[in-house]
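Pasting a structure below so you can have a look.
Heads up, one of the protein chains got dropped from this complex, but the rest are sitting where they should.
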Amino acid sequence: MENKKTMELEGKKVSESKTIMTEMIMPNDTNPLGNLMGGNLLRWMDIVGGICAGKHCEAHVVTASVDHVSFQKPIKLGDVITIEARATRAFTTSVEIYVEVFAADVKGKNNRMCNHAYFTFVGLNDDTLKPKAIPSLVPLTRDEQSLYDSALRRRELRLVLSGRMKPEQASGIKALFAEAPAKT
Amino acid sequence: MENKKTMELEGKKVSESKTIMTEMIMPNDTNPLGNLMGGNLLRWMDIVGGICAGKHCEAHVVTASVDHVSFQKPIKLGDVITIEARATRAFTTSVEIYVEVFAADVKGKNNRMCNHAYFTFVGLNDDTLKPKAIPSLVPLTRDEQSLYDSALRRRELRLVLSGRMKPEQASGIKALFAEAPAKT
Amino acid sequence: MENKKTMELEGKKVSESKTIMTEMIMPNDTNPLGNLMGGNLLRWMDIVGGICAGKHCEAHVVTASVDHVSFQKPIKLGDVITIEARATRAFTTSVEIYVEVFAADVKGKNNRMCNHAYFTFVGLNDDTLKPKAIPSLVPLTRDEQSLYDSALRRRELRLVLSGRMKPEQASGIKALFAEAPAKT
Amino acid sequence: MENKKTMELEGKKVSESKTIMTEMIMPNDTNPLGNLMGGNLLRWMDIVGGICAGKHCEAHVVTASVDHVSFQKPIKLGDVITIEARATRAFTTSVEIYVEVFAADVKGKNNRMCNHAYFTFVGLNDDTLKPKAIPSLVPLTRDEQSLYDSALRRRELRLVLSGRMKPEQASGIKALFAEAPAKT
Amino acid sequence: MENKKTMELEGKKVSESKTIMTEMIMPNDTNPLGNLMGGNLLRWMDIVGGICAGKHCEAHVVTASVDHVSFQKPIKLGDVITIEARATRAFTTSVEIYVEVFAADVKGKNNRMCNHAYFTFVGLNDDTLKPKAIPSLVPLTRDEQSLYDSALRRRELRLVLSGRMKPEQASGIKALFAEAPAKT
Partner (left out) sequence: MENKKTMELEGKKVSESKTIMTEMIMPNDTNPLGNLMGGNLLRWMDIVGGICAGKHCEAHVVTASVDHVSFQKPIKLGDVITIEARATRAFTTSVEIYVEVFAADVKGKNNRMCNHAYFTFVGLNDDTLKPKAIPSLVPLTRDEQSLYDSALRRRELRLVLSGRMKPEQASGIKALFAEAPAKT
C-alpha cells in the first residue's frame, strides 16, 4: 500500500508542474460577433489545467470541478491567448489548479489579463481507475503560500455548493464573509 | 429609449426559450481513458446556454459567468448526452440559464443525470455592442418559481466571488449559510 | 434465440426514441457565401437520425440509406438549427427515421422549416455485428399512422433505386404515380 | 444579357471539371464500431461534388438536392477513400454531378466500390446570388452519353419527390418502371 | 525472411501509387488575413504523401522527414487546392514522395502552381513496427527518371542536415553546388 506520510515528505514544487499554453483565436472559435466564445476558453483552460494536474499527480486525472468563472474582456478573432496553469494545493487524492488567461493582439500589443479560475482534478490509479493518493505540494514563494492558504476556504465552498457539506459547518467561509478576500 | 416597465409587462415564459441539444461522444471528445473531457462538456453547455439566452433576450449574447460545476459520473465514448437549457430569471441586461446534462448509452439505456450548472449571459445591442435591456421572465410552474427565487442568492454569491460585492453586504448568502439549500 | 413474435408485442412508441438536436452555425460550417453547406447539414441529420435509431433498436446502428433530400432555404452563419428525428416504421432489422430541420436566427426570429429526409438504419448485434431483429413501432397519433403507412411505399422505391427490386414489381409505387402523395 | 444559345455552343467537356478527392479515415470520422459514419461520407461527397460543379458552372454553387444514397460496404478506420465527381448533364441553371466512392486499406489493397450518388447544384450569380445560366455539357464517351441520357429521368423523379411535378406527368419515370434500368 | 533481390525485380511503377487530393479552403484553415496558413498546407501534404507512400510500400508508413518548403503565392479562403503525390525513388526501407500543390478559385479560374516538397516515409512491419524492406520503384517516363536520379542528391543533403552524414562525405552535393540544378 502507498505510504501517505512518505509521499508528503516527497512533496513537489509548483514549478515542477507549471504549464503554459498559447493559442491563436481561429474563426471557428468565435461567435457571430467575432469574439472568442466562453465555452471554448473553458475547454482550453480545462486541457491545460489537466496537463498541469497530470504532471503533479504523476497520474491520469479527471476534472472534478471548476469554480465560479467570470468573463470580462472580450477576446477577438486573431488574438493570441496565453493560459498558465499551476498547482495551488494538493489534498489526499485531488489537486487544485489555478488557471490564468492573458490575451494580446497578433502584434503582441494590448496585453491584458482576461480571466482566471480554479479547477480541481482527481488523480486516478492506472489499473483500478479509482482515486489514488497524490504527492503533496510545497509552496515556496509568498504568492504560492497565499494560494495554498486560501485553497482550504475554496474547498469548503466547493463542498457546500456541490451539496457535500452543510453550509453551517463551513467555518472557513464564515471567515470569507467576515473579511474582504485579497484574491479569490 | 427602451421602456423597461413596458418590457416587464411583456415578460416571456420559460418555455419560449427552452433549448435541447443532443450529442454523441466522438473519439476526439475523450481523454486517453476514453471518457468525455470536462472542458468539452463545458463548451457544449455554453453553446446551448447561449442559444437559450439569445432566444430569451432576442439579442446576441455573451457569456458573463458560469457558476461552480461539479463532474461526478463519467461519460464514455459513444454515449449520447442530452443538454437542456432554460432561463431561470432575467435581470436588467442579463439572464441566468440553468443547464442540465443527462447521459445514456447508444442503446438508450443507463440513463443518468450527470451534472448541471448556472450560466449568466448578457444581451447586447446590435449596433453599440453594449448591454441592452432584456425582457423579464415570468415563472409559471412551481419548479420555475423555485429557480426564480433562488436566482437572487446565486447572483449575490457571483458578485462576491467576482469581487464586485463585499462579502459582508451579501445578505442573501447569509441565508444560504443559515439553512441547507433545497436545490442550488 | 430472439423471439420476433414477442418483440412485436413489445412494440415501442415513437416518443420513446424521438431525438432533438440544436446547433449554432459556426464559421467552418459555411461556404464562401456564408451559408451552411449542404453536406454539413446531411452529416448532422445522419448523427441525430442514428441516435434516434439506436434508441429504438436498443442497438448500435449503421446508416443503410438516405432518401432524396432537397435544399430550399439557405441557412446563414450564426443561425440556430433544430433537427428533430423520429421513427416512422420498423422492419425486421431496419428502422426508417424521419428527420426535419428547422432554422431561426440567433434571436429566435425568422423561424422556418428548411428541409426533411428519410434515413434508414440497420440495428447490429453487438457480437456478430450482423443485422439483428429490432422492436416493432406502434404508431399512436394520426400523424404517426400516416408516416407509418407511407413507409412501405418509400421502402419499395428504395429497393428499386438500389437495384434490389425490379421496377415492375413495385406495386406500391404505381400507387405513388397514380395519385399525388399527401406527404412524402 | 447572357445569350443562352451561344453558351450551348460553348458547351464544356466532362473532363474539364472532373474532380478527385482522397481522404484517410481518421478516428473522429468513425462511429463507436470503428466504421466511417454515413453522414461524414455524405459531407465529403457534397464538398467534392460542389467543387466539380463550381468548375463546370464557373460560379459559386449551392447544393440543391441529393438523390437516394445506399451504404453497402463498411469503411474502416485508417482506410483510404477516393471520391470522384463528374458532371453528367447541365440544365438551365443547375448541373447534375455523379459522385462515386472507392475505398482501399492503407496498403492499397482490398479495393472496392463503396457507393455512389447524384447531387444537383445550382450556379449563382456573384452579385445577385440568384441562379444564373450555366454552360451546357457535351458528352463524348459512351459512358458519358449514357449518364447524360438517364439524367432526364432522374430529374423527373427529383421533381416528383420534391413535390414540384405531379407523378402522373412524369412520363420518363414510367419508362423507368416499365423496364429495368441499366445503371441508375 | 524477405528476399530483397526478388522484391527489386517486382519493382512498382509510379502510376501505381500516384494520389490526388482536392480540398476547398474553409474559414478555419485561414489566418486573420484570410489566407491559408502554411502549417495547414503542410498537414495536407503530409497526409496525401503518406497515402501515396502507403500504397507504394504496401505498409503502414511514418513520416521520416520533409525537405525545405517555400511558400510563394497566397491561397485564399474558398480557393480549391489540388495536391498531387507521387513516388520518386525507393530506398531499402524508405520512399521519397514528390508533392505538388496547385490552386484555383472556386470557378476553376486563376490556376497556379503554388509549391512543392519532398517528403520521406518509412514503411513499417505490421507486427514489429520496425522498418521493413519495400518494393523498388521503376521510373518509366523522362520526368520520372529525372526525379529518380536527383533523389540520391536530396538524400545526401537530408543525411547531412539531420547530422547523420558528415558534410565532407556528401559527394553528390558537391555536384549540386558545382552546377545549377534543373529542378530540385
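Order of writing sets the labels: A, B, C, D and E. Residues in every chain begin at 1.
The definition used in the following text is that a residue touches a chain if its C-beta (ideal position, glycine included) is under 8 Å from a C-beta of that chain, and two chains touch if they have at least 3 such contacts.
It should be emphasised that the depicted structure is a prediction, and the values quoted were computed from it without experimental measurement.
Asks: For the full complex, which residue in B:S17, B:T30, B:N115 or B:S150 touches the chain that was left out?
Replies: B:T30
Asks: Among E:I25, E:M45 or E:A133, which residue is in contact with the omitted chain in the full complex?
Replies: E:M45
Asks: Provide the residue numbers of chain B that touch the chain removed from this figure.
Replies: 27-28, 30-32
Asks: Touching the absent chain: which residues on chain D qualify?
Replies: The missing chain touches chain D at positions 26-28, 77-78, 106.
Asks: Determine and list the chain E residues touching the chain excluded from the picture.
Replies: With respect to the unshown chain, the touching residues of chain E are 31-33, 35, 37-40, 42-47, 50, 60, 62-71, 74, 124, 129, 157-158, 160-163, 166-168, 170, 173-174, 176-181, 184.
Simple rule for what comes next: only the chains that are shown with their structure count from here on.
Asks: Is the number of contacting C-beta pairs greater for D-E or for A-B?
Replies: A-B
Asks: Touching two or more other chains, which residues of chain E qualify?
Replies: Expected reply: 27-28, 106.
Asks: For this structure, give each pair of chains that are touching.
Replies: A-B, A-C, A-E, B-C, B-D, C-D, C-E, D-E
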